[in-house]
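Pasting a structure here, questions to come.
Now for subunit A:
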Amino acid sequence: MSASVGYNFGFMDEYAKKEIRRTVLKAVAIPGYQVPYSSREMPMGRGFGTGGLQLTLSLIGVGDNLKVIDQGSDDSVNAVNLRSFIEMTCPGIDTTTSVDEANLIQSRHRIPEKPLRDDQVIVMQVPYPDPLVIVEPSEDRRKIQHGEGNYSKLLVKLYEDIVQFDEITISHRYPTCINNHYVLDPSPIPRWDVPKMHQSRALILFGAGREKKIYAVPPYSKAEPLVFDDVPFRIEDFRDEHSVRRPCARCGCTSSFLDEFIDSENGEKVYQCSDSDWCDEQLAQQGEC
Partner candidate 1 sequence: MQKPILKLEGFSKHFLLHEQDKVIPSSHGVNLEAYAGKLTALIGPTGAGKSSVLNGVYRTYLPSSGSILYKTKDERCVDLATADEHQILDLRRHEIGFVTQFLRFLPRQATQDVVAQPLCRKGVSYEVALSRSQEMLAAMNIPERLWSVSPATFSGGEKQRVNLARGLIAKPRLLLLDEPTASLDPKTTDAVVELIKDLKAEGSALVAIFHDPSLVERMADDVVALTPPQQIEKKSEKI
Partner candidate 2 sequence: MKKVLEVDGLSKIYGKGCSQCAQLTGPDCDTNICPQCGSVVAAHDLSFDLYEGEILGIIGESGSGKSTAVKTLYFDEEPTAGSATFYDGQTKHDLFELNKAQQRHLANHRFGMVYQNPHLGLNFGISAGGNIAERLLMSGERSYSTIRARATALLTRTEVLPERMDELPKNFSGGMQQRVQIAKALAIEPPLLFLDEVTTGLDLSVQASILDLILEIQQELKTSMVVVTHDLGVIRLLAGRTMVMKYGRIIESGLTDQILEDPQHAYTQRLVASSL
């Protein structure tokens, strides 16, 4: 399949891409607000990153360098398929696995370890855009609560968590308040990645294809996880039973988010950088020394 077969650059027609760009403008103008848009049919099932894909296809142009990540890895199935689809439908673009080289990054469930620059845009794939959905079944009422910045029901959920488990149990999709008003669902990133949104130099865009919503954390915005004054937000600490920070089994890094594997041979737990580009870079630096 190629553009000559009859598909427009970026698969979608120009009007569809324009609509999405307008939606992005609105999302940037109202930080954290879920802007509805008419999510198009993509030649893949909804829930496989169609929201992120539509954003990428609307933003990308000839000469852009794209990185696609799935849970930190460029080689996971979802990343590979999305990348090859974009390559097919967008002739003239480049792709890369390096955060440094990319100016557009589409990601599922992770924000790269390396701080992003202000000439980069990251697109996040979102399954459930509304953080209030777990506490408020009525969409009408959710909209009112968003409008009035009333997130007391979410805070009650956190309260109940602390009462029951002595800590806040939300591990992914931690509700985060943007510029003092709207609380968004940052997609299923771990808590580790939440502080990266705060004063991020890069524009962060969120696309929910099935739920037909786009929202944004504009560069240099406040992003504050919902917490109590006296129960601070904590990120994963990856300490072992001796309270020592586990290193990555591959590169030895002690400052990255780690994935846990079971070694198929000896059945032991192995910890490795979730961000494969980061891990490679650490290894390369060690080689240089």
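Here are some notes:
Quick note on the criterion: contacts are C-beta pairs under 8 Å (C-beta built on N, C-alpha and C of every residue); 3 or more make two chains touch, one makes a residue touch a chain; residues count from 1.
Keep in mind how these were chosen: all candidates are chains of the complex that A comes from, given by their letters.
Because the structure is predicted, anything quoted here is derived from the model rather than measured.
Here subunit A appears alone, and the candidate among 1 or 2 that touches it in the complex is 2. Those residues of subunit A that touch candidate 2 in the complex are listed here as 144, 147-148, 150, 152-153, 155-156, 159-160, 162-164, 227-231.
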